[in-house]
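A single protein chain has been removed from this complex, and every other one stays in its place.
Presenting chain A:
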Amino acid sequence: MTRETLLNIVLFAILPATALVAFALDEPFIITLATKAAILALAGVGLNIALGLGGLVSLGHAAFFGLGGYAMGILASHAQSYTPLMETPFLIEGTKSMLVIWGVAIVTSALAALAIGALSLRTTGVYFIMITLAFGQMLYYFAISWPAYGGEDGLSIYVRNEFPGLNTLDPIQFFAIAFGILAIVLFGAGRLAKARFGLALSAARQNAERVETVGLTPFRLRLVAFVISGAVTGLAGALFADLNRFVSPTMFSWHTSGEIMVFVILGGVGRLFGPVAGAALYILLEHTLGGLSEFWHVYLGLLLLLVVLFARGGLIGTIAGREVAHD
């Protein structure tokens, strides 16, 4: 077993261990923190598919996070007010079912990623960063100025949505849902990275010319990666909104995009468990340092600087070393 595998197992166990200890000690707030870390890690796993594997520095992943959040907010708000979303040409009702909401969140953000990716992936480097940022900000201002769903104030949902067989209002049960999804997506992302698609996508990041010369199109690989990436981050957005029972345009803001990217960079770009390590560390810092000072972001910034300057592989790279090659 490699050091990274061992580290991954530890990282994988940290969140449920924290949640279970907190459950035993009757500390629901800690469970909620662990849930938040799991959901933000999920958003990071999504971004990591584009950023780590594909080398696509998207500063617009808040767009998908927000779309997932609003998918939840809009469907649930209609359900709680018993008003349909639309009646003509056919009737669409709101829903409180998490499974339906997740499906809508995934499809919506995947479609948005398809549109945004099809346009922005024609550019590279700093232009790509700027275009993805611009799309994110477009949705942000759209959400602010759209009064039907709360505008700047956002939308509150009174009761958490429903999952068959579970009481979602119980923190530990909601944690189980969020962590279960994270586990499934991590498994899928790990398989994807080692599959044919992952090999070609990562090669396109290292050397696009090489990929073209063997007869594969980097653009198509990147677009598909961007869509998968957006869909995962969108799913995380729906869960995040459900955790808070609240959505607001902040989910769309570029700060959110930046934070998701920070999780990935802190943990280790392109490492499967990088976002898990990054998000857990972020929540830990926010909770501990945030208690000491309002300006805890200064320390986060300092840490980020150190990681970028001295630990290019992030937390995982520092502990486990360079990624070992094929197996």
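As a convention for this text, a residue touches a chain if its C-beta (ideal position, glycine included) is under 8 Å from a C-beta of that chain, and two chains touch if they have at least 3 such contacts; residues count from 1.
Keep this in mind: contacts and distances are computed from a predicted model.
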item: Chain left out of the displayed complex - its UniProt protein name, from "Amino acid/amide ABC transporter ATP-binding protein 1, HAAT family", "Peptidoglycan glycosyltransferase", "Sporulation protein YqfC" or "Predicted secreted hydrolase"; value: "Amino acid/amide ABC transporter ATP-binding protein 1, HAAT family"
item: Identified contact with the non-displayed chain, of A:A200, A:L289 or A:A311; value: A:A200
item: Touching the absent chain when the full complex is considered, from A:A24, A:V126, A:A148 or A:V214; value: A:V214
item: Residues from chain A at the interface with the omitted partner, ascending; value: 188, 191-192, 194-200, 202-203, 206-207, 209-217, 221, 224, 323, 325-327
